[in-house]
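In what follows, a single structure is set out as structure tokens and then discussed.
For this depiction, one protein chain was excluded, whereas all remaining protein chains were kept in their positions.
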Amino acid sequence: MKATLLINCPDQSGIISSVTSLVHKEGGNITYLDQHVDMQAGVFFMRLETDFNGRDNFNRDEFESRVASELAHPYNMAWNIHWTGSKPRMALFVSKYNHCLYDLLSRYHAGELAVELPFILSNHPDLQTIADQFSVPFFHVPVQKGKKEKAEEEQLRLLKEHKVDFIVLARYMQIVSPRLIDEYPHRIINIHHSFLPAFAGAKPYHAAFERGVKIIGATSHYVTEELDAGPIIAQDVIPVTHAHTVSDFITKGRDLEKLVLSRAVQLHVARKTMVYNNKTVIFS
Amino acid sequence: MKATLLINCPDQSGIISSVTSLVHKEGGNITYLDQHVDMQAGVFFMRLETDFNGRDNFNRDEFESRVASELAHPYNMAWNIHWTGSKPRMALFVSKYNHCLYDLLSRYHAGELAVELPFILSNHPDLQTIADQFSVPFFHVPVQKGKKEKAEEEQLRLLKEHKVDFIVLARYMQIVSPRLIDEYPHRIINIHHSFLPAFAGAKPYHAAFERGVKIIGATSHYVTEELDAGPIIAQDVIPVTHAHTVSDFITKGRDLEKLVLSRAVQLHVARKTMVYNNKTVIFS
Amino acid sequence: MKATLLINCPDQSGIISSVTSLVHKEGGNITYLDQHVDMQAGVFFMRLETDFNGRDNFNRDEFESRVASELAHPYNMAWNIHWTGSKPRMALFVSKYNHCLYDLLSRYHAGELAVELPFILSNHPDLQTIADQFSVPFFHVPVQKGKKEKAEEEQLRLLKEHKVDFIVLARYMQIVSPRLIDEYPHRIINIHHSFLPAFAGAKPYHAAFERGVKIIGATSHYVTEELDAGPIIAQDVIPVTHAHTVSDFITKGRDLEKLVLSRAVQLHVARKTMVYNNKTVIFS
Partner (left out) sequence: MKATLLINCPDQSGIISSVTSLVHKEGGNITYLDQHVDMQAGVFFMRLETDFNGRDNFNRDEFESRVASELAHPYNMAWNIHWTGSKPRMALFVSKYNHCLYDLLSRYHAGELAVELPFILSNHPDLQTIADQFSVPFFHVPVQKGKKEKAEEEQLRLLKEHKVDFIVLARYMQIVSPRLIDEYPHRIINIHHSFLPAFAGAKPYHAAFERGVKIIGATSHYVTEELDAGPIIAQDVIPVTHAHTVSDFITKGRDLEKLVLSRAVQLHVARKTMVYNNKTVIFS
């Protein structure tokens, strides 16, 4: 039995020693430890992987309750533990662009993504055929003007029914409702096709072209109420020149969007992300 | 005798053929040709290098006058010709940061920069010692509150006296006056320590840290009246993580600023830049 | 009617002028021109795009015969002309790895690749399901020890029958026979999972790990008789650290292989590659 422990708490002396001692006493072998102190905010973050396979009669609940009483309580920790074997359940929201969908489905199919994929949801019917190609259920939930709430209800119903843990907006061209964001805090991952905070909002490739930049980018972030302003998970860039048109930007950008979104999803799935003060800590 | 010819004009059929035919008839061997058409604006750009060494009795003025009458006039061209041997005269403006200054002076001293360097100018006396190290004249022109005009006068006087062709702001921490910009249109090169248009203005590294970006950048551009909004010449980026402090950003950024500024200066000196619609065409 | 003209010939004065004048006289508007001179070898290369839509009664054959007689003959040119509308026919060779196959099929399906795709061929049956997913014919041509020639015959038969123009080895784990290479000179594209010439041959990720490199790469090249030594079309790299295992290299490498191979295929399809002296000229 292996576990990944994620912690954050007010910074103070002795935390690492206390945590590692408890794990050691409980028979866990620490195979990975990474920590970070946000000096400005005075917050300590830690990610620890441990293996209890060497120990007989290991009791998961007992361990968790000792973490709660001996670590979390005295140090005032926010914490999370993930036991190997539990795959998070991911829903994909798409619209009409297919490149990120193809990329994620190929990775899922090739065994690169350790998730369950209960469904793909779209406000358009166009990508149904791709869902069919990969035998993943597809729900068409149109978002009609003035009737956004109805779509939202349907989305929430499907998410609950399928026990979805997190949502990936793979070029979903609708603004996600605050209710959904509240239900999935820091668990909705978006890909924005610019190097944020430059060119937030609509038509970033056009804006980048207009400005004459020499590099374009893509940004994956957790969705918060403020548009394109959530905690950044991953970013990447590629060079462009005066010779590239807006349409070249779009073509080149597609590859970037795929890479950056899949990187962010992988980090989230591997529980390597923590959010604090609208920023992420990304463990290695 | 070698020449570099730079042209822009309304796009139309036959330009390349006319230009290359004239050069060929005059005995020039074309060693490089690059062109670009801005389809949106309908503008044609060309950079051509030619070598007249094979030809006897070549007359530079005659050639220029044929270009004017047979090409520039009928095609309504803006054009420029640079003959090998003429080094542009560059003035360096600095304040207190020394990394870009050291970088440019080292390159100049090592023969990497084909310029004359009549002087370094600063609003602070601090970097005089470095100018002395490299035996370059240093002028201290303080910019006092309310007396900015006096400094401007002195700057212009020095620039004229030393026949300066272009100015490099190597982390000069003052806003350059509109009069100076008018005198040196697209001939003042600045380095801004962010990936523009993100984080224009003051303290970009602090702003980047606050936003939690995963990549920081630097941008070199021609100075125009609007702050940090001139035509971009060169940009580059480096990855950062949550573990980096503002001070780490500043340290890492220094290397980026040096690289990007020197790249922009090299492009300008090699006459590989053209400006149109507040954007640059950068020839290869 | 648009055309792309590719030329190489011994370098000499007047080529550009002659070519562009002929195109102009024939009523073509030159929309793109890039040239390169290999000074060492004394060879001139040119790629030119031209548009004859403005001209009435344009005759394609007549134009080609004038190119032959007025340009190719006097200048001793090797040349090629591609008229818009003609899509090259690509065969995909695969074995068991699916990531490059998925990537190319997704791009093909999304309309990013301007090719016909008559078939996928493999020495293993495993990837048949993916071919089915995308409705592309799949041929299983096993390569048995001692009976390589039989497989080769079958491959050549299929290639001819389907009028294949070029072959992409999308992680095909067999050495291609000299006969095939002779039939498709500089028209077989391979992806090697290292930064060539480092780590040619088998198990490059293992070798890279053993050496402790800080960057790994992928290289796409035209196949020649010497293993992994053909003209390089595209390369790219990503950073790695001591913390990455061989298996991490393989995972990270997959994304790189996909990107680099698809970039090379795109360049080939857009007729932006020329080969000379076992090196490529890659037009922009």
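For reference, chains read A, B and C in written order, and residue numbers begin at 1 within each chain.
Following the convention adopted for this analysis, a contact is a pair of C-beta atoms (placed from the backbone, for glycine too) under 8 Å apart; a residue touches a chain by one contact, two chains touch by 3 or more.
None of the values given here were measured: they were computed from a predicted structure.
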Just name the one of C:S17, C:Q235 or C:S262 that touches the chain not displayed here. C:Q235
Taking the full complex into account, what residues of chain A touch the chain not shown? 13-14, 16-17, 20-21, 23-24, 29-35, 37, 54, 284
Residues of chain B (touch criterion as defined above) contacting the omitted chain: 98-99, 102-103, 106, 109-110, 112, 133-134, 241, 243, 251, 254-255, 259, 262, 284
Residues on chain C that touch the omitted chain in the whole complex? 36, 38-39, 195-199, 211-215, 217, 231-237, 241-243, 245, 278-282
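FYI, only the chains that are shown with their structure count from here on.
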Between copies chain A and chain B, are the contact residues mostly the same numbers or mostly different, with half as the line? same
From chain B, the most remote chain by mean C-alpha position: A
Can you give the whole-Å distance between the Cα centres of chain B and chain C? 38
Quick one: report the Å distance separating chain A from chain B, using the average Cα coordinate of each chain. 42
Check: chain B positions touching at least 2 other chains come out as none
